[in-house]
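With one protein chain removed, the remaining protein chains of the complex are shown where they sit.
Per-chain numbering from 1; labels A and B assigned in written order.
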Amino acid sequence: MTLGYNTIVVLAGCALLGLAAGTVGSFALLRGRALVADAVGHAALPGVVLAALLVATLGHDPRALPPLLAGAAVAGLLGVLAVQALARTRRIREDAAIAIVLSSFYALGVALLSYVQTLPEAAQAGLNKFILGQAAAMRAEDAFWAGAVALLALLLCLLLFQRLRAACFDPDFARVAGLDTQRTDLALLALIVTVTVAGLQAVGLVLIVALLVLPAATARLLTFRLPRLLLFSALIGAFAGAAGAAASAVEPDLPTGAAVVLAGAACFTLALLFSPDRGMVPEAVRRAGRRLDAAQEHFLRAAWEAQEAAGAGPGTAGDRWTPIAALAAARGWGEGRAWWIARWLAVRDLVALSERQVHLTPRGAAAARRAVRAHRAVEHHLLALGAADTAGADRLADMVEHGLTPEAASRLLPEPSALPASPHALGGKP
Amino acid sequence: MTAADILRLDLPALTAAVLACATCGLLGSFLVLRRESLLGDALSHAVLPGIIGGFALTGARAGLPMLAGALVAALAATALITLVRRAARIESGAATGAVFTTFFALGLVLMEVTGARSVDLDLDCVLFGQLETIVWLEATGWSSLLDPAALATLPRQLHLLAGVALVVVLTVALLWRPLHLLCFDPDYAAAIGLPARRLELVLNLLIAAAAVAAFEAVGSILVVAMLVCPAAVLRLLTDDYRRQVLGGALLGGALGAVGYALAGPVPAMLGSGVALNAAGVIGTLGGVLVAAAALLRPRGPRVAAG
Partner (left out) sequence: MSGTAAPFEVRGLTVAYAERPVLWDVTWAAPPGLTAIVGPNGAGKSTLIRAALGLIPTLSGSAHFFGRPLAEVRNRVGYLPQRASVDWDFPATALDVVCMARYPRMSWWGRVPRRERDAARAALAEVGLADFAERQIGRLSGGQQQRVFLARALAQDADLYLMDEPFAAVDAATEQAIVAVLRRLTETGRSVVAVHHDLSTVPDYFAQVLLLNGRAIAAGTVQDAFTPETIAATYGGRLNLLEHASVTAGARG
C-alpha cells in the first residue's frame, strides 16, 4: 500500500467520521435511539438514487457527492418522520415502525436503482457503492465533504452537550426543569441523520448503524462517566473508521462497511471479555476468587469448631488433629473438595497437613477465629432481629459473612475480643 | 408471449415470490405481536455467514447445507444477543444492532475469502434478490405441468421454498394455541406449564428458515419487509387473532403476486420497456400498504389507555 495523498485524505476523513459517529452514537445509545440510525441509513437509498437521477437529467455529473448527500439527508429525515408517525398509531410499536421504514424505503431504492441502471446517463454513477461502502473509490474531495459533515455533527454535539446529557440522563426531570426535551430529541435525530449521511460513501447504508452502536456500547463497558464515555466512544469510532478505510485501500473489493464493523466488533468483544469493571473474564475471576475465599473461610471455621466441639481450643492442651473427612461431613462437602481446599490452605501455611488430617497453624488459627467471629456476629444479629430460627441463621450467615466489610462486622459485634458461643450445636450440617 | 415463455420465466418467479411472501407474512404476525420486529431484521441479516459457510463447505449452491448453516448462525446470533444484553447491560435494540451487523459483516467478508462471491452467490443476490433468475428451462408448454420428467427439473429454489413453507404452515397449525398464549403473555404460559422457552426457540428457527428460503428470491434485507409489512397492516385493521395471522399470510402472498406483476409483466403488456427489480417493488408496495392502513384504519372508541 502506497500512502498517496488521496489515501491519506480518505483515511483522515474516515477517522473523523468515526469520531463523530462515536460521539453521536453515545447519546443515541443512552437515549435508546441507536437503531434509528438503521432506519435512517436504509431510508437514504431512494434519496441517493433520486438525486442522481435528477442531477443526470439536468445534465450534470451524477457522481458529484453534495447533491447525493443532500438527497440522502432528505430521504433519511423522511424516514425518521415516518417512524415517528407510525409509532404514533400506538398499534405499531417503534421497533416494528423502524423495521417497516427501513425495509420499504430500501425496497423503493432497490426498485429505483434497477430503473436507473437502464439509463445510460445515470448508470455510471456507481450508486451500488453507497450500499456497502467503498472507501477506496473515494476521491479526496469526497473525503473532504464527508469529513466536513462529520465535523459539523461533532461540533453540534459538543455545543449541545449539556442539553443532550440532561435529555439522556433523566428526560422526565429535564422536562420538569423546563428543558425542552422534545427539541433536544429532534436535535439528536438530526445529528444521527447527519452522521449517517456523512458515512454513506465510506461505510455504506446497510452497516452504518454499527458505527454508531458498537463504539458507544464498547465505551459503556469501559466507563460509567459521560465525558470519558464520549471520549472512548469517539476514539474507538475513529479507529474503526480508519481501519475500515485502510482495509479498503489494501483490498479494494472488500466492502468497507464490513471492515469497519468488524474492527468495531473486535473492540466490543475485547471490552466485553476483558473490561476491568464489567468484562466477563475479570468477573469470572472475581467470582472464582470469592468462591475460593468463602470455601477457605468455611474450612477454617469448620476446623476451629471441630476443636471447640471436642472441648479444646487451638493452642490449648487438648489441641489435636482433625480428619478432613470429619470437616467435609460438617460442611456437607464431598471429601475430594475438602481435600483440595486443605491442600491450598497448606500451601498458604494456614493449616498443617498430615495423613488426611489437618491442624490449624498459628496464622490459620487467627484467620479461623476471624471467620468464626464474623459468622457468629451475623448469626446473633439475625437471631436478635427475631425471625430466623438457628438453622436458618446459620445458613444465612454462611452466605453473607464473606461480603461483610470489617466495619460492618465490628458494628455487629462491638468488643474486639469477644467470641460468642455458637447459638446452635456444632457438628454435622442439617 | 407463449405458454412456454410464461412457464419458463414468469411462473417459477411468481411462485417463488408468492411462497416467500406468504411464508414470511404468516410468521410476521408472531414477530409483531411479540414486539420483536427487530429480531426479524436481525435474523434475516445474521443468517448470511451461515449461508456462505454452508455454501463454502459443500461447494455447491444446494438448499440443505445452506439452510443448516443458516439455522446455526441464527441460533448463535440469538444466543449472542441475549449474552450481550446481559453482560453489557444495554437495551435489547442496541444489542441486536451490535450483533446482527457483525454477523452480516462477517458474511460479507466470508463471501470474499471463500470465493463464494465470484462463483455463484453474488452480492447482488444478497442486496437485491434475484427473482428474475429463477427460471424453468425445461418447460415446453402447459403439458409440462403434468409431465413428471419436466416437473423434476423445477428450479431448486422452489423446492426449498415449498419445503420451508410446508414446515412453517404445519408447525404453526400444530402449535396454534401455545403460540397464541406465548405471544400474549409468555410468563403466564410458563406458569401454567407450557414450554415457553422451547416455543420461542421453534419460532426463531422458523423465522430463520423462512429468511433463508426467501433470501434467494428477495435478498437479505427485503425479507424484513415481507416479515413485518403484512403483519403491520393487519395489526392496524383487525382485533381478531385468527384474522391477524392468516390474513398476514394471505396479504403476503397477494403482495408477492401483485408486486411481481407490477415489476415486469404488467409494464411489458402495456408495451413499456421498463422492468423493475421485483423484490424492490414488492417491498415498496408493502410500505405503501402500511401507510395506507395507518391513514385509513377504523378508529373505535378506546375506553382505557392501558
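Here, contacts are C-beta pairs under 8 Å (C-beta built on N, C-alpha and C of every residue); 3 or more make two chains touch, one makes a residue touch a chain.
What you see is a predicted model, and the numbers here were worked out from it, not measured in a lab.
The chain we do not see here touches A, B in the full complex.
Among the residues B:C183, B:A211, B:V224 or B:A294, only B:C183 touches the chain that is left out of the figure.
Screening A:R183, A:R228 or A:R291 for touch with the missing chain picks out A:R291.
Among the residues B:A42, B:L194 or B:A249, only B:L194 touches the chain that is left out of the figure.
Screening A:R90, A:R228 or A:R343 for touch with the missing chain picks out A:R90. The chain not shown here touches chain A at positions 90-91, 287-288, 290-295, 298, 331-333, 378, 381-382, 385-388, 392, 395-396, 398-400, 402-404, 408, 411-412.
Where chain B meets the chain that is not shown, the touching residues are 33, 35, 173-178, 180-181, 183-185, 187-188, 190-194, 235, 238-241, 243-244, 300-304, 306.
In this text, only the chains that are shown with their structure count from here on.
Chain A and chain B, compared by their mean Cα positions, are separated by 31 Å. Taken together, the chain B residues at the contact with chain A in this complex read 32, 35-38, 40-41, 84, 87-91, 93-98, 101-102, 104-106, 108-109, 112, 123, 127-128, 219, 221-222, 224-225, 227-229, 231-232, 235-236, 263, 273-277, 279-284, 286-288, 290-291, 294, 297.
By the touch criterion stated above, chain A contacts chain B in their complex at residues 29, 32, 34-35, 38, 42, 82, 85-86, 89, 91-93, 95-96, 98-115, 118, 131-132, 206-207, 209-210, 213-214, 216-217, 220-221, 251, 253-255, 257-262, 265, 268, 272, 278, 280.
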